[in-house]
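Then we have chain A:
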Amino acid sequence: MELLFLLSSFLVVALPGLLIRHVGVIEFVSLTASVIALVESFVIAFKVSSVGTYAPMSFFFVDALGAIVMLIIACVGLAVTIYSVRYLRQETLKDIIGFTRVRQYFVLLNLFFAAMFFAATANSPVFTWIFIEATTLATAFLISFYNKSSSIEAAWKYLIINSVGLFLGFFGTLLYFTSLSPIGAEGLVGWRSLVANAIYLDPLVAKIAFIFVLIGYGTKVGLAPMHTWLPDAHSKAPAPISALLSGVLLNVAFATVLRFKVMTDLVAGHAFSQNLLIIFGVISILIASLIILVQKNYKRLLAYSSIENMGIIVLGFGFGGLGAMSALLHMIYHALLKSALFLSAGTIFLKYSSTKIARIKGLLTALPVTSVLFFAGFFAITGMPPFGIFLTKVFILSSGMKTHPMVAGVVMFLMAIVFIGFFNHVTSMVFGKKPSEVKKCEEDIWLVIPPFGLIALALFLSFHLPLFLTTLLNDVVAHY
Partner candidate 1 sequence: MLLEIVFLTIVFSHITRKNFGAVLAYSMQSLAIAMVIFNSFLLTGATSLLFIASLVLLVKVIMVPFFLARLIQRHEIKFSVSTYLNVPLTLISIAGLVAVAHSRKFAPLTSIVPANQLLLSLALSAMLLSFFLIINRKGAISQIIGILSLENSIVAFAIFAGLEQSFSLQVGIVSDVFIWFIIATALAFMIYKHFGSLEVTSMKQLKD
Partner candidate 2 sequence: MTIFVWILQLVLVPVTSPLCIGIIKKIKAKLQNRQGASIFQPYRDIWKLLHKDEVVSSDASWVFRYAPFIVFVVTIVVGASIPLFASFVNNTGVGDILVIVYALSIGTFFLALAGLDVGGGFGGFGSSREMTVSALAEGGFLFSLLTVALIAGTTNVFSISSSSMLVHGQSLLSITLAFVGFVIVLLAEAGRFPFDNPATHLELTMIHEAMILEYSGKRLALIEWASFNKLFIFFALGSNLFFSFGIAQGIGINAIAMGISALFIKVFIFCLIIAILESSTAKFRFFRLPDLLMTSFILNVVAISLIR
């Protein structure tokens, strides 16, 4: 029931949003929607942690993984909504955008949320596919939001590449239905029945299907070499949208891959899917880390860092065991921190109105709080204690050291390279003398609170995990 309430709240905002004539109303309703979403998803998460799975009707199905993903969407979603209210106001003040664009923004934003929640909770694989495709559709215009040629280009690449990928994923999804042909199931086929029937899959077909799924949804997850759309889209979208894209959307897509991984493992054994995951993870980390070293644009930098972190997560699931557990944790931390980083990057962009790293100097004097947040986020995302990503990285590597020592060693050094490159850019941004044209003025508190909240949450989670979260995590590790 909560689920319907939650989803409807977004749709309610989204659809009539077109009719509303007043900005404040739109902002208010979307804020309320995201607050509701947060509350509801916590309720659902508690339910799931206590009951197991939660399926109010045949159409929805929330297991532990879904619950975790929902929590991520909701937490980041609230922060992003709060942030984007102020962000858009600032931009309207600078009259970069007008009212219609603001309205369009919020409508699409809420559609995006709805699509992501649907994708996380839909029962049928095909519906999941449809809604993930729907996220692509909802965000296409958000990426081309500023209507500059470069953002159109980004949007086009995003659309085309993702659709190609997703159609491959669709094909893979369909292949899993071959398991049903013996019994010829009719009507809507849910995840659970598929998993139940997975034993009837022909192992080779399962392998092929998984390859299609991995490469297809992997495009959405941003695994190299299918990652090419990601830096463009993330750097051209408005900062809050980039935060959602790399903080949340990637995880939603990856959760789907995991669901398919289970079926494949049932017939093809763990080794196959794990090796694939390890290979793609290592490639992603390699490419991302090397490109980060010579990056010139801080939003693209963050985007590549997302690719690297997705690679780490995938690697963790490839290693399995403790690795999977900590990969999930890594997913949570990364979602929170990366969106915080993108939000503070948005503030930096508002101040300097440039995304070139070379243009940003003396952040510490220009934006004291935001720069501190940015620095903290950087330390956190590159795995500096006391932030939890350090732990997850060590755990992932430790479980990798048991099975693939060489891989673990290589990845260790790639991570070091990421740190060096990232750190190089961050120091050049934070320190130094600030350019004279940038005037030092008070920071908008509402632009600071959301990233601060996210980082604080991540910090809290890296010191202590709530009980229901640990149960969810263990549940996921048990299943996937």
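Basis for inclusion: all candidates are chains of the complex that A comes from, given by their letters.
To be clear about the criterion, a contact is a pair of C-beta atoms (placed from the backbone, for glycine too) under 8 Å apart; a residue touches a chain by one contact, two chains touch by 3 or more; residues count from 1.
It should be emphasised that the depicted structure is a prediction, and the values quoted were computed from it without experimental measurement.
Although all of 1 or 2 belong to the complex, chain A touches just one of them, candidate 1.
The part of chain A that touches candidate 1 in the complex is made up of residues 124, 126-127, 130, 133-134, 136-137, 140-141, 144, 147-150, 152-157, 159-160, 163-164, 167, 170-171, 174-175, 177-178, 181, 186-189, 202, 204-205, 208, 231-232, 235-236, 291, 294-297, 300.
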